[in-house]
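The structure under discussion appears below in the form of structure tokens.
The complex appears here without one of its protein chains, the remainder shown in place.
All chains are identified by letter, namely A, B and C, in their written order; residue positions are counted from 1 within each chain.
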């Protein structure tokens, strides 16, 4: 399956891009995706191993199962207001 | 000595006027003034015996001594805001 | 410059009050408005007349602002209370606070309105839909022996 990973703010700078399409095996979780993303480059290894993540615009825990076509945003600590 | 007594809102209606000059013996207290005011008329007897009072625009207790020329406001329960 | 504690017969302009507390070092601004509403205790209200002991009320309001500044360490406060005949939806009281941080801005704003309710020498008479009117039961100011409420 394929998911779209989105990055914002400092994570966008770390990853060198705002979004990537990522191929994952069926049954992959949020945690699996993060592991894969952190292995993408030396810079990417700076990404936390358990960041906040939103799947299809709702926060989800790291053990949440992903599905084909999901939009998975890796959310840096928020600083609105 | 002479003081000026001021009335507002419901107390003004009870007393039938906004202000009265009142003669008091030297050494009179806020409490003495209230007693005298309550004896002014049947209507005036409805005035509480221990209302909030401001002397020269500051709240004072009933045992406060009055002085010639004081402005003594008898303050109904307040309802601002 | 307009005083920061005012009793006025003119309509209150919240925007002007807000502008008065603005400052580049303040990150949180709170505006509180008391508005005449169309009901109270189940009665339909058509309007309210506010009366004040003007000469005292301005000083009491200033005192309350100073206390809020000292308690919460906020820098800029302004408050205005309107008197006279007010219709539904009109602003009776406005309080503006600005502060470096939000917690003390909330606390200061709350302090000012609570103190206004228990000590500002202001009274209100509600006009009901049935043509009657009545002084609203208020709060007896607590007076301490040292003077002040």
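The rule we apply is simple: a contact is a pair of C-beta atoms (placed from the backbone, for glycine too) under 8 Å apart; a residue touches a chain by one contact, two chains touch by 3 or more.
Every value quoted in this text rests on a predicted model; they were computed, and no experiment measured them.
Though it is not drawn, the left-out chain touches A, C in the full complex. The omitted chain makes contact with chain C at the following residues, 14-15, 18, 22, 24-39, 88-89, 98, 100, 102, 106, 109-110, 113. Touch with the hidden chain on the side of chain A covers residues 6, 8-10, 51-54, 57-61, 64, 73, 75-81.
Please note the rule applied: only the chains that are shown with their structure count from here on.
Chain centres here are Cα averages; for chain A and chain B they lie 74 Å apart.
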